[in-house]
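All protein chains but one are shown in place.
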Amino acid sequence: MVGGGQGAYIGNIHRLASRLDGQWQLVAGAFDVDPARGRDFAIAQGLDPARSYGTYQELIAGEAAREDPVDAVAICTPNFTHYPIAKALIEAGFEVICEKPLTATLADAVALEALARESGRFVGVTYTYSGYPLVHEARVRIARGEIGDVRTVQVEYPLEWMSAPIEKAGNQQAAWRTDPLKNGRGGSIGDIGTHAYHLAGFVTGLKLESLTADLATFVEGRALDDNAHVLLRYQGGARGLLWSSQVAIGNSNGVRLRVFGSKGSFQWYQEQPNELIYTPLDGRVQVIKRGSADLSEDAAARTRTPPGHPEGYLEAFANLYLGFAEAIRARREGREPGPAGRNLPLAYDGLKGVAFVEAVVDSAEAEDQPWITPVAV
Amino acid sequence: MVGGGQGAYIGNIHRLASRLDGQWQLVAGAFDVDPARGRDFAIAQGLDPARSYGTYQELIAGEAAREDPVDAVAICTPNFTHYPIAKALIEAGFEVICEKPLTATLADAVALEALARESGRFVGVTYTYSGYPLVHEARVRIARGEIGDVRTVQVEYPLEWMSAPIEKAGNQQAAWRTDPLKNGRGGSIGDIGTHAYHLAGFVTGLKLESLTADLATFVEGRALDDNAHVLLRYQGGARGLLWSSQVAIGNSNGVRLRVFGSKGSFQWYQEQPNELIYTPLDGRVQVIKRGSADLSEDAAARTRTPPGHPEGYLEAFANLYLGFAEAIRARREGREPGPAGRNLPLAYDGLKGVAFVEAVVDSAEAEDQPWITPVAV
Amino acid sequence: MVGGGQGAYIGNIHRLASRLDGQWQLVAGAFDVDPARGRDFAIAQGLDPARSYGTYQELIAGEAAREDPVDAVAICTPNFTHYPIAKALIEAGFEVICEKPLTATLADAVALEALARESGRFVGVTYTYSGYPLVHEARVRIARGEIGDVRTVQVEYPLEWMSAPIEKAGNQQAAWRTDPLKNGRGGSIGDIGTHAYHLAGFVTGLKLESLTADLATFVEGRALDDNAHVLLRYQGGARGLLWSSQVAIGNSNGVRLRVFGSKGSFQWYQEQPNELIYTPLDGRVQVIKRGSADLSEDAAARTRTPPGHPEGYLEAFANLYLGFAEAIRARREGREPGPAGRNLPLAYDGLKGVAFVEAVVDSAEAEDQPWITPVAV
Partner (left out) sequence: MVGGGQGAYIGNIHRLASRLDGQWQLVAGAFDVDPARGRDFAIAQGLDPARSYGTYQELIAGEAAREDPVDAVAICTPNFTHYPIAKALIEAGFEVICEKPLTATLADAVALEALARESGRFVGVTYTYSGYPLVHEARVRIARGEIGDVRTVQVEYPLEWMSAPIEKAGNQQAAWRTDPLKNGRGGSIGDIGTHAYHLAGFVTGLKLESLTADLATFVEGRALDDNAHVLLRYQGGARGLLWSSQVAIGNSNGVRLRVFGSKGSFQWYQEQPNELIYTPLDGRVQVIKRGSADLSEDAAARTRTPPGHPEGYLEAFANLYLGFAEAIRARREGREPGPAGRNLPLAYDGLKGVAFVEAVVDSAEAEDQPWITPVAV
């Protein structure tokens, strides 16, 4: 792991998630810009101090020199550092698991996706919400045609925690998210809108044709948007509506997806992730429960407990790690991956996310918000 | 009543709603284009056959000649007839209660609103959702500043009943709603998007600055939009996002309003109208129940039963009739109306709705969907 | 109407409910123990002062002497007066609509039920919750065998409003409900437990075999129970569990019924009365919505608006009045009543309710709470 040391939120999530299924073991890291602090952290995590490195370059050199080097490295550093670290890792032959967004600039994303593709290394991107089993279930059923042609997608990701100017009150998590140098050109749209965009495309299989956007910054003095409204047109005629917000009081982590087709609809809400609401045309609203016997193998491969025993965010994140392990093993063993290792968020998904944010900001900053097509869809 | 005879949906709702509080009595009508059928209907309703008229002109003449003419006339006819009927009624000195939209064209709406204003006659427009007591409660609390400055408004009105081409299978209600001559230029946006737009403006008190819209027609062969996505910018900087749909499978009558301010938020869902969800900044999600002791006089004047005894759509509609009665009485008695007679949907609200639809369609039909300001906001 | 004058809660509900469908007209009453106040009230209600009577005896005499006497009289007086008033009305040939409980004592209930049966007069009892359309829908479907043999019934009626000793702080509604002379031997079990008991029997069609009960009084100084736990055994082997409470903070009017059979289950919650939750064996949880096209004629006859347009308590109450009108008309016309006039709560249901309370209190007061069979089931 690079980054993710003492006090890091997402690094801890990666560790919890990777541990759950016993498929990964954390054995080495460059956890902190302060090597001593990183080393203390490594020891507290039970690691061999010899494998606690001061920088990612040292980690690469040290691990490459071992007989039992790490299989993969998780990148949990600020966005603008993703590209150089990932590049160096890939060039040294390591597999990569990268936090989203893939990179801080579109140019970096294009370059990294190309490098990943050409090198054959694995590059997974942690679009967490695509780890939920019922999200896969919806994807499978839509692909099967169960709701007919998709007509419109309503996706939203509202948060409340940045409703006041907490970045000026010492909140570090808010500080880097409102700093264009660290977060990129998009505020809420870059931090969470990308999750919503990925989720909508992942579940429906639709590719974007164009978008128009209206960004707003409601908290005074904030440099980036904290609320984004985006109209979507997909190839083939489907439409979409995307809302992301960091100032939506009352919403803890309100990812919600609704997909309406010609024969039915699905609705999924991340805060109650064990239920997928399904309504067929002229039929009744009904509840598809995670863990039910009639679910797809894609969903079944990502569930550990029977219906009624709630699984949540950590299990969804663990499903990404489970899938990454399966995908890497399958490639090394020269076989097709099993269901857990299919339909994973990879480098191209990361590139699409960065291209989406670029297009949103371009549209919003232009006169009269033109409809724009992202460079990768 | 004009229109609303045998088999008419909304005419029956008007009768139920007007009867509930004992403030109105139906005594005369021109219920049907077929006078004989209208007369049969009038008799079945227990009316004096002498007051069953063949046309609205006859109704006006007949009632004007009586010593005890009707106080007001409810217009429940197709949209394009609203204007001539209302004009004749006002000119004859009657008060008017008109179904929405106020008129089928913008020119008619402008003319009717001016006539109403100049004549001093009462012209109420049945924007039903503004009859709900907790909608008033939200309005009062926002006006008081309880959620600070409004930042963004998410309002939606999804329906499912027109998901298939039922207008070609003999459904009359769907047939006129998909006919531009009868419904005007807007499909879903005209039929239900206007309700959503009125609700958002009513609750927040905000006036629109401009909008851009993306209309879609998903059911093949349909002449008007059946799905509308609209971005809103309000004067003062607040934003909004409006969705109306007639093809959203799973939604019976899913009016939902969410208003986010700098200090809190309100959420209200028409299918569970006895609860208003309130969250203060840094506080807990909580439920304000209709009928609670701490509600405003505006809400209290529109409620009949204690918390836990659900009131619904007919009670909301009845609140409009209750308010219209109070407003008319107060004007005749030269006094201020009580709380039930305040904050009612009137001719100017009707005009705003027609102007909104006009702007939405103009934006959607133009190249690149420009931002447009409606002629009345 | 007898009783239900100025300030009376339930009298007002009767008036609203009887007015909604235009089947009843309030034309006479003995509204108040104070004749002058009753007369003022009658005038405010728009009645002919000549038909405002000082006592129920005067009402009977006055109306019996008219050519156009009232068809029926609603009794909205304290419980202990129901019997003499109903008796006098029946003996004078009037139809009766009586608030629950039917009477304050078992002896009175037995006598009144016999009198009703022998006289042929209509005696309706306002068990409100059996007026809801989806309650009828559940009844019809269970009778059809859709959930197989009923196994267990969980029914509850929790309220919060008497959680503190408000009867000592001037609350009149609480005062008479905690007075054994006025409310009878049961506190919460008599006031609301009877509703729950009726609802369970109405929906399932089961007859009680025996019960055991544990009553508690949590508010100090209160003379009657404010919380009741009752175990039920029905004839044929089904079981039940009934809870009523006046001290259940957080519950406004939380009537909830769950019926579990060998092939499926139904769940209904009065505060969201437009949804009936149905789960078939090995199937999905699904939502049956009021107003749907596939509902029974029993439910359809009790609904006025399409799905998504919430109906509530007043509409349920109005359905009783609608049914009473239909039942009386049908009998007078010598025909079978239509669906609205069938399956109504009548005198025998009233007797069963009183017998239930008697059995509950007998069990609770005895040593070791024996299982007891009510005298009418």
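Per-chain numbering from 1; labels A, B and C assigned in written order.
Criterion: contacts are C-beta pairs under 8 Å (C-beta built on N, C-alpha and C of every residue); 3 or more make two chains touch, one makes a residue touch a chain.
Just so it is clear, the structure is predicted and the values come from calculations on it, not from any experiment.
Novice: Considering the complete complex, which visible chains touch the unshown chain?
Specialist: Hidden chain, whole complex, touched shown chains: A, B, C.
Novice: Specify the residue from the set A:Gly170, A:Gly308 or A:Gly334 that touches the hidden chain.
Specialist: A:Gly308
Novice: Looking at the whole complex, which of C:Arg39, C:His195 or C:His229 touches the chain that is not displayed?
Specialist: C:His229
Novice: Which positions on chain C touch the chain that was left off?
Specialist: On the side of chain C, residues 147, 151-152, 154, 156, 160, 163-164, 212, 214, 216, 218, 227, 229, 231, 233, 237, 239, 241, 243, 245, 247-250, 258, 260-265, 267, 277, 279-282, 285, 368-371 touch the unshown chain.
Novice: If you put the missing chain back, which residues of chain B would it touch?
Specialist: Interface residues of chain B facing the absent chain: 284-289.
Novice: At which residues does chain A meet the chain that is not included here?
Specialist: Residue positions of chain A that touch the missing chain: 12-13, 15-16, 19-22, 45-46, 159, 161, 251-254, 270-274, 289, 291, 304-315.
Here, only the chains that are shown with their structure count from here on.
Novice: Among the chains, which is located farthest from chain B on the basis of C-alpha centroids?
Specialist: Of all chains, A has its centre farthest from that of chain B.
Novice: Between chain A and chain C, what's the gap in Å when you average each chain's C-alpha atoms?
Specialist: 55
Novice: Measure off the straight-line distance from the CA centroid of chain A to the CA centroid of chain B, and report it in whole Å.
Specialist: Result: the chain centres lie 42 Å from each other.
Novice: Centroid of chain B to centroid of chain C, CA atoms only: how many Å?
Specialist: So the centroids are 36 Å from each other.
Novice: For chain C, which residues are shared contacts with two or more other chains?
Specialist: As it turns out, chain C has residues touching two or more other chains at 289.
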